[in-house]
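With one protein chain withheld, the remaining protein chains of the complex are depicted in position.
Each chain gets a letter, A, B and C, in the order it is written, and its residues are counted from 1.
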Amino acid sequence: MIYFNCDYNEGAHPQILQKLLETNSEQTIGYGEDGYCRQAADIIRVLCRCEDAAVHFVVGGTQANLTVIDAALRPYQGALCAVSGHINVHETGSVEATGHKVLGLPHQEGKITAAQVEEAMQRHLSDDSAEHTVQPKLVYISSPTEFGTIYTKSELQALCQVCRRYGLYLFLDGARMSYGLAASGCDVTLPDLAEFCDVFYLGGTKCGALFGEAIVITNPELKRDFRYMIKQKGGMLAKGRLLGIQFLELLKDGMKLYLQLARYADGLADRIRQALTEKGFALVCQNTTNQIFTILPDKAVQTLSEQFVLSLDEKVDGSHRMVRICTSWATKAEDVDRLIGEIQKL
Amino acid sequence: MIYFNCDYNEGAHPQILQKLLETNSEQTIGYGEDGYCRQAADIIRVLCRCEDAAVHFVVGGTQANLTVIDAALRPYQGALCAVSGHINVHETGSVEATGHKVLGLPHQEGKITAAQVEEAMQRHLSDDSAEHTVQPKLVYISSPTEFGTIYTKSELQALCQVCRRYGLYLFLDGARMSYGLAASGCDVTLPDLAEFCDVFYLGGTKCGALFGEAIVITNPELKRDFRYMIKQKGGMLAKGRLLGIQFLELLKDGMKLYLQLARYADGLADRIRQALTEKGFALVCQNTTNQIFTILPDKAVQTLSEQFVLSLDEKVDGSHRMVRICTSWATKAEDVDRLIGEIQKL
Amino acid sequence: MIYFNCDYNEGAHPQILQKLLETNSEQTIGYGEDGYCRQAADIIRVLCRCEDAAVHFVVGGTQANLTVIDAALRPYQGALCAVSGHINVHETGSVEATGHKVLGLPHQEGKITAAQVEEAMQRHLSDDSAEHTVQPKLVYISSPTEFGTIYTKSELQALCQVCRRYGLYLFLDGARMSYGLAASGCDVTLPDLAEFCDVFYLGGTKCGALFGEAIVITNPELKRDFRYMIKQKGGMLAKGRLLGIQFLELLKDGMKLYLQLARYADGLADRIRQALTEKGFALVCQNTTNQIFTILPDKAVQTLSEQFVLSLDEKVDGSHRMVRICTSWATKAEDVDRLIGEIQKL
Partner (left out) sequence: MIYFNCDYNEGAHPQILQKLLETNSEQTIGYGEDGYCRQAADIIRVLCRCEDAAVHFVVGGTQANLTVIDAALRPYQGALCAVSGHINVHETGSVEATGHKVLGLPHQEGKITAAQVEEAMQRHLSDDSAEHTVQPKLVYISSPTEFGTIYTKSELQALCQVCRRYGLYLFLDGARMSYGLAASGCDVTLPDLAEFCDVFYLGGTKCGALFGEAIVITNPELKRDFRYMIKQKGGMLAKGRLLGIQFLELLKDGMKLYLQLARYADGLADRIRQALTEKGFALVCQNTTNQIFTILPDKAVQTLSEQFVLSLDEKVDGSHRMVRICTSWATKAEDVDRLIGEIQKL
């Protein structure tokens, strides 16, 4: 079977493993205070053109999300979020487990708009009994989203403006960051994110590393004592350097490896999208990153599932289903050829 | 100004205050273990025809809700609830503050159906990555609902059945219990609630008492160590007898005072509903309890607001607004006459 | 049986009940925003000579403690507290249930010192791995303490100074406030508390009211959005005026009733202390408030328990036990005479 169900079926890019091998017997201090973590953080600050940013490495995305959100909010505050957002759907209530409500907003292809945030804040502020309701204080977005779409620069700018107007923190979940940065049509850069967001992270797990996410905090209010938060939530790796080393490899030389791997995966996804479209299968949204969402007849799903593992989402009607197909840095071109061949035969 | 905005603008029914006066200098032990609480609990067990029920008194509704739900759930479990439910909207995220997600379902006049619960459970159970999502374990309903409607016996029975089939707890918030029990067309009794629900409460605060809610637990799984929960959440009144005495007065002689006060308030509400309908104003829902939800032109709202305090809900369009009008045991008939007079003049 | 086990065996002082009766049928808005609450808050601000203080009323002490502490702390911060402190022992882990560790310090007759706080902070700040430990951010004290002792003005001043030096909040639990203010030898006033503490409360439940505590916040950092916190924790009474009315009666005319009731109770306690001392029974501490802690032979305990309900604390050795005797505003002088008579007969 060939796996197209997600972008974390394999280990890490060989270059990263190689670096872990080379550095294996060095002695360093623990908990992310070693030289590798420092170097990786410095590189990120340079890439973001934000020399004051605080950079922290944690093992995974759920951890990153719950730690950032719990650190940012007072007990009665909540996070505005697309109802399709990862924290609202697929993290087993981890944000609520820290005591905070996720305030769902309808999504458009996984995205929310500045106007929606504006409206939510107006509703809260004009509510006579506002204190009987959760106070929105943070806006959580992901880009690429859970539908593989990406926010444009102007969308992010608008979100940033509404957030600043209402004193909200803007937090961007970048678990698939590289696939967005490398996508055709993406007009957002890391310095843009550093400018527009109060905090965001660069994904490693789904972007070529064994595991790990790099949290970048630009708002001074959110920097204070953040390491206490990481430790308390169980996200502080004893051998923290493992994270530093991986991000160093991915991001050095102007994010060379990071972007190269993503460009490759996005390209493969484009080919699959084209094959689906040519065959007349609807795409759920027009996107350019490594995730493809399409509607397939049950029969087609069954046929493809004989050779390929796809991610089967909800049924659309009695005979169709939404399906997710993912490529990654590790996807083989010949496997994509084979998948396209089978799509054409359907 | 005459207040019609809610059902807790005054103190307690005089008979209750009288009893508090009479018993004031008696010495009893504290924390709800006195004779009055015991007697009140016994009466409730008889009224519910459920001799094994555990009965606990707490000061208010938010406290009752958060204590019951936190006691019932393991950390990764959540509560299914109408999106309009009190815990989802008007308790400042108190359930989330105990670590649990409220899983919103679309409502019909404040109610949810067994079919919706069934569907939510099927979705969860058929989800390959169920453990990445919050596990539904409790169904929260209120009756009367936040729209003044009441669940029928067959609706409750259906909810009970689906809950038992899937191992869910059914929890009914009865903050306005008496207005429901006394409402025309209500076919539900306390023994029905004891049979269908795992836990529910009889409201005092909005039903004639100074304050207080009586929690009735019928499911043995939920009874264990419940007093620890009440104490931890700050709901254990040092002079617990104050709660026992009040419920004793309300519920003795077959809920005589409890029902009489509610019947009176429901009747006044019927008169207002009739006046609104005759004048051509739409009711948001056809209900028979003490809350009236209607759509009024902004002008009418303005006129009425000169003499009456109403509860102004959301705008319906550019020139209309949803308005809540409440009666209670303390509402004066002459004030209702006056309100009706003004409605007719509109 | 005559109850000397605690100071909340009866209802409220008759003058308070009378006021509740008089105001019962008035209509006011809910949730503590009525005129009575405003008046009571104004009086407290005047009594404290602190016109900027925020004043909030909640139903009970556990609620007051957990709400204040959770509002004050970020997730990784904890509260320094005597190991004998109420929050550390007798509130079923309510502070931990909000996510915060209580950091116990050894006590001297229920009290902790500025030097202990200093030492705890030095230890934390000099710890290389401080972020692996809970960060102390608040000092919780009670006065009168759980042993009936009171902090002197210079002790409070010293605590205040060390707290300000290290950026700690000083929080005083005043559940038995009046018994302290009225005690012989007490050199602390409300303006002192307003000056030294960031937040404190005046107890009602144990000091003559039916129930209720008045939280006074002087530190602006702690004032923000406090009503959201009260609502979320279930401490916001729908008929909030019940609290305002009671504190109004207790505190008007220069705390006349509040002090008078406490002076009476403290005086009765002095008589009991004298009787115990004359009879040769050791007092656990030399205090002047309404709680008496003494060591009695088991036989004496048994004899007294035939007529009186005492609070039996831990066994001191094979044949002795620590016993708490409480007086209150409601204690009858003749019952004290009788108790003293029995002590003398032992």
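The definition used in the following text is that contacts are C-beta pairs under 8 Å (C-beta built on N, C-alpha and C of every residue); 3 or more make two chains touch, one makes a residue touch a chain.
Keep in mind the model is a prediction, meaning the values are calculated, not measured.
Of the chains on view, those touched by the hidden chain across the whole complex are A, B, C. Touch with the chain omitted from the figure is made, among A:Asn9, A:Thr152, A:Asn219 or A:Gln260, by A:Asn9. From the options C:Gly99, C:Pro144 or C:Gly174, the residue with contact to the chain not on display is C:Gly99. The chain that is not drawn here is touched, among residues A:Thr28, A:Gln260 or A:Thr303, by A:Thr28. Where subunit B meets the omitted chain, the residues involved are 31, 70-71, 74-76, 98-99, 129, 131-132, 135, 225, 227-229, 231-232.
Contact between subunit A and the unshown chain involves residues 1-3, 5-6, 8-12, 14, 17, 20-21, 23-30, 59-63, 66-67, 91-94, 97-98, 205-206, 210-211, 228, 231-239, 242, 309, 330. Counting over the whole complex, subunit C has residues 75-76, 78, 89-93, 96-102, 104, 128-129, 131-134, 312 touching the chain that is not drawn.
Methods note: only the chains that are shown with their structure count from here on.
Comparing the contact residues of subunit A and subunit B by number shows a mostly shared set, over half of all numbers used being common to the two copies. Centroids of subunit B and subunit C (each the mean of its C-alpha atoms) stand 33 Å apart. Between the Cα centres of subunit A and subunit B there is a gap of 42 Å. Subunit A has residues 75-76, 98-99, 129, 131-132 in contact with two or more other chains.
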